[in-house]
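Please read the structure below before turning to the comments.
Heads up, one of the protein chains got dropped from this complex, but the rest are sitting where they should.
Chain nomenclature is as follows: A, B and C, assigned in order of appearance, with residue numbering initiated at 1 for each chain independently.
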Amino acid sequence: MDISSFPILSLIIFLPLAGALVIALIPRRNLAAIRGTALLFALATWVASLWLVLGFLPGRDVVASAAGSFQFVEAVDWIPHFGIQYKVGADGLSVALVVLTTTLSWISILASFSPIRERVKEYMISFLILEVGMLGVFLALDLFLFYIFWEVVLVPMYLIIGIWGGANRIYATIKFVLYTLVGSLLMLVAILATAFTFQAATGSWVGAFDLEKLAGSGFDGTFQLFAFAAFALAFAIKVPMFPFHTWLPDAHVEAPTAGSVILAGVLLKLGAYGFIRFAIPLFPHGAHVFAPLLIALSVIAIIYGAIVALVQPDLKKLIAYSSVSHMGFVTLGIFIFQAQGLQGAILQMVNHGLITGALFLLVGVIYERTHDRTLAKMGGLGAITPVYSAAFGFFVFASVGLPGLAGFVGEFLVFQGAFAFNPWLGVAITFVMIFAAAYLLWMVQRMCFGPVSEFLAGLGHHLTDMRPVEILTLAPLGALTVVLGLYPGLVLDLIAGPVKAVLAAVDPAVAMSIGR
Amino acid sequence: MTWSDLTVIAPFAAVVVVAALVILADIVKPGNRHLALGVVLAGLAIVGLLTLWTGQAPGTAFGGMYKVDNLTTFLDVIFVAIVALSCLFAPDYLEPRGLPIAEFAAILVFALGGAMLVAASADLLVLFLGLELMVIPGYMLAGYHKRDALSTEGAVKYFLLGSFSSAIFLFGLAYVWGLTGSTRIADVAARVGEIVAGQATLSPGLAMGLAFLTTGVAFKMAAVPFHYWTPDAYQGSPTPVTGYLSVGPKVGAFAVVLRVFAEALLPLRQEWLIVIFVLAALTMTLGNLVALTQDNVKRMLAYSSIAHTGYMLVGLAAYAAGVIGGLEGLLFYGVAYTFMNLGAFAVIAALQKRPGVSSRLETFAGLGRREPVLGILMVLFLLSLTGIPPTAGFFAKAYVILAAVQAGGWLTVLAVIAVLNAAAAAFYYLRVIVYMYMRDPTGEPAPVAHGALLRLGLGITAVMTVILGLFPGLLLPSVSSAAQAIGVAIR
Amino acid sequence: MSQSLDAYLVVSGILFAIGTFGFLARRNAISMLMSIELMLNAVNLTIVSFGAFIPALNGTASVIALMVMAVAAAEATVGLAIVMAIYRNRRTPLVDEYDAMRQ
Partner (left out) sequence: MPIPDTVPVLGISWGDVLFLVLAAVMLGSALLVVTLRDIIRCGLAMIVAFGALAGIYVVLGAPLVAAAQVFVYIGAIAVLILFAVMLTQAKNAPVRLVFQAQALPAAIAAIVLAVMIALTASATDWGAVTKRIATGTDALARLLFTAYILPFEVVSVLLLAAVIGGIFLAKREGRDA
């Protein structure tokens, strides 16, 4: 069977939706069936997404569609009046992020079995719809469709944090929604303006929302500035870049464990993906003009995030701020417009998704037992819960970029790019990161070694080590962390094409600005 | 009057007959709710079919006073839908309060007649009479719960400001008529066109007439700063009436705007564009800001309906700037707004089935658990009102914003104001969701059974809200042809 | 003077303004209704004056004036009915005492 003709992408996007519908029909008291169905559909989606990788096996990546490097493209007219299509397609970048999403989704659902006991039905439905939105964003090739999936992500995440979150959840959710909505609505204006500009130039709405048609059409310079600014604002809020990051720590602290995993693992990537897929190819001139600003903000984010993380008493906040720092690497890597930087950025996106996801799972594990996340109260976990401590140590090591684990390669590539871009920049960042790494390792030491803290001792036998299910959720992430650390080529091969394409889109702009 | 006059005007005639039949049925069998509802729903179905049938053959009647074009048909179908849905939602609310349904339905159907006349008027006199026939029943409906102090209070305020604005509108109309020498919309447009083309300066009398007309219409559609009757009238009215008032007279007021400004005064569009621009910006912003501070959901939705007027005005401004898409966006918005707003009010009405239940936010606490279906529907309507895809409200907003962007220049600024407002509005819409799903109920009232008609109505509004969001393409051809009916003169 | 359109328009304008003042300044619902009636009368005077001085408008002016009167009658009917209803609930015709909804 020819895998190019089967609507595999639609299948992947809408399988979770089908799952949500099935769950809607199950009586709410039948918890086992609800949980099982959710996991089943998430796993099925995951399997289907692995099928995508087949399309990008060595030797097949040449079989690209005529329009570009996208495969499995499906295009159906949706609102012909405006040339809006249901158009999805995948390239290596999409595939990497889709697989990341489907993997983290089933892990999150599995990890929610025990902590989520209230309104399980609504929870699972929200989660599966969230997955639909995320997958849609990574696969949409029509700007309008992309925007719709982009907003679809918002609502279930809002509900997940707002209903199953912590004490201060309402404040956190409102902040999350308002930040995101302001950015995305301005992006909507920019999308509509882009489409109209295309329509005015060609005299027809056909293709006005089609990414592949728009990317090559070379918009007027001033227009590019405005449009890029609007897109960039939406994406920068989502990443989040400094100074739009303040919603993130609140959201993380209040979110249930699985919500945090998805938030850190996938949602933050939506912003970076938006830059790479949409903002830069559509408006290369704008991207080039704004790059210095965005680089500066990225550097600030790296340093600021790392430093602020150090003083956080709350484990979740700590990881949240370190995410700000890590995502700073991603945006830095993107906007220095160099092959290594961009490769590193994308790799870092995947790695950060795996590692931070795992870290949030681990925080969830300890929180379920202690109902506390205060770092100062921990100590001597190694003696009580050796497996947990080992896992925690492993993922912190991965997070700080220990060579041989996944975190290292991405950061290293970005460093390389940064050095080439400006050596002083590279040196500054290196120092900060070494400092932060040292601190985090000290944190692991405080938490897991030394005498058992009074607080933990007081819990007595309630403080059990990891259960098999918990190990099962972490094991795939750990395995991938090792595999990608040893053989980053898995991802690098996949994204070689997209990286080339993005840089090719920027190059003329670089040339243009040098020419002036 | 000829036979062809009668066929063209058949839908309006049918409306009057339906109203009369409802009253008659009530006289024959007093207080028989099923009979009254049966008559009115069947009658509305016939009116709807007649509307579609006459819409097949556009034409004029009564010496050109009454005109059926695609816009007329489009608006008429919306009006019929609004009234029919209101009739579906009302019984559950009226019955427990001992309020009769026959009079309610009859008055509502009279209002429908007025709205249809407005949509079909080719003559300013007919338009004014239609407008009155549309709003006067509105005053009565607002006070329909006549033993309730709040209802009558809202009604008296609504009536006084409504009549005041009618007088202003009429004064403006008199001046426009005096200066253009005709009440025929086409003649007025031609005469105004001559004035504009003749490089003659706009005479002071015409300018003043225009100003009065604008003020009058702004009152009717509750644009800021002429909105202050809205909150009291909406909050006080029986909830199904509030739903109707927030949609019917509003779409009707836009029908007036389309016939007066977009058609009769089209040649002067450069002049009124500025006014509409300012009105739109003020209306969106102020409506939203005040809505933010409300903790009564009905009152909050009243202010939010003011904000929605603002979004629709964005479409009108874009049209004035020469983009036909603005008119299309406005019409699409009207349809989307009809279903989502009626739906939201229907949910409130359903919650208030037991007399004494307030519409304050606390009522909604824990609704998601108490009444899961109502909860989900309310979420849907609120998301649509916010403009989150894939709902009708999203595409409607996108449409008017696209038109504003298309018009370019200052209208792009208006588009940005609109989206910032939409983001701010999310705050208060989401707050209702917060109460429904994130707060525990303050005491667990016994569940109420909801009537079949109410459920049917909620189903229709919900399905339409989703379908118009997922497949807006289904409606676009009719929107286009309706806009073409008066928009041919533009570009 | 009685032969000049302007004079009539000025008189009707003043009448309209008096009505507006009454509407804005009075606090009794019935007084406000009376003020609205004055405004509608001003409109009618405007219309009839146009009809009397502009030949093209002569015939229609009276028709329109009659229609406006009918509308005024309908408005008055409904308005007074509402006033009766609220009076029964509140025992006062003063509009600014109707403020139950302002919390």
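As a working rule, a contact is a pair of C-beta atoms (placed from the backbone, for glycine too) under 8 Å apart; a residue touches a chain by one contact, two chains touch by 3 or more.
All figures in this text were calculated on a predicted structure; none of them were measured in a lab.
Novice: Could you tell me which displayed chains border the chain that was left out of the figure?
Specialist: Counted over the whole complex, the chain not pictured touches B, C.
Novice: With the missing chain put back, which residues of subunit B would touch it? List them for me.
Specialist: 1, 9, 16, 19, 23, 30-31, 61-63, 65-66, 98-100, 103, 106-107, 110, 113-114, 117, 123, 125-126, 129-130, 132-133, 136-137, 140, 143-144, 146-147, 178-179, 181, 203-208
Novice: List the subunit C residues touching the unshown chain?
Specialist: Within subunit C, the residues touching the omitted chain are 1-3, 5-22, 24-28, 30-31, 33-35, 37-38, 41, 44-45, 48-49, 51-56, 58-63, 65-67, 69-78, 80-85, 87-88, 91-94, 96.
Throughout what follows, only the chains that are shown with their structure count from here on.
Novice: Taking chains as nodes and touches as edges, what kind of graph is this: line, ring, star, complete or other?
Specialist: Shape = line; chains linked end to end, path left open.
Novice: Using mean C-alpha positions as chain centres, tell me how far subunit A is from subunit B in Å, no decimals.
Specialist: The answer is 43 Å.
Novice: Could you please state the distance in Å, as a whole number, between where the Cα atoms of subunit B are centred and where those of subunit C are centred?
Specialist: 26
Novice: Please work out the Cα centroid separation of subunit A and subunit C, and write it as a whole number of Å.
Specialist: 65
Novice: Mark out which residues of subunit B touch at least two other chains, giving numbers and ranges.
Specialist: none
Novice: Show which residues of subunit A lie in contact with subunit B when the two form their complex.
Specialist: Checking each residue of subunit A against subunit B gives 78-82, 119, 122, 147-148, 151-152, 154-155, 158-159, 162-163, 169-170, 173-174, 177-178, 181-182, 185-186, 188-189, 192-193, 195-196.
Novice: What residues on subunit B touch subunit A, complex-wise?
Specialist: Touch list, subunit B to subunit A: 368-369, 383, 387-390, 394, 398, 401-402, 405-406, 412, 415-416, 419-420, 422-424, 426-427, 430-431, 433-434, 437-438, 471-473, 476-477, 480.
Novice: How about subunit C: which of its residues touch subunit B in the complex?
Specialist: Of all residues in subunit C, those touching subunit B are 16, 19, 23, 29, 32-33, 36, 39-40, 42-43, 46-47, 50, 54, 56-57, 60, 63-64, 67-68, 71, 74-75, 78-79, 81-83, 85-86, 88-90, 95, 98, 100-101.
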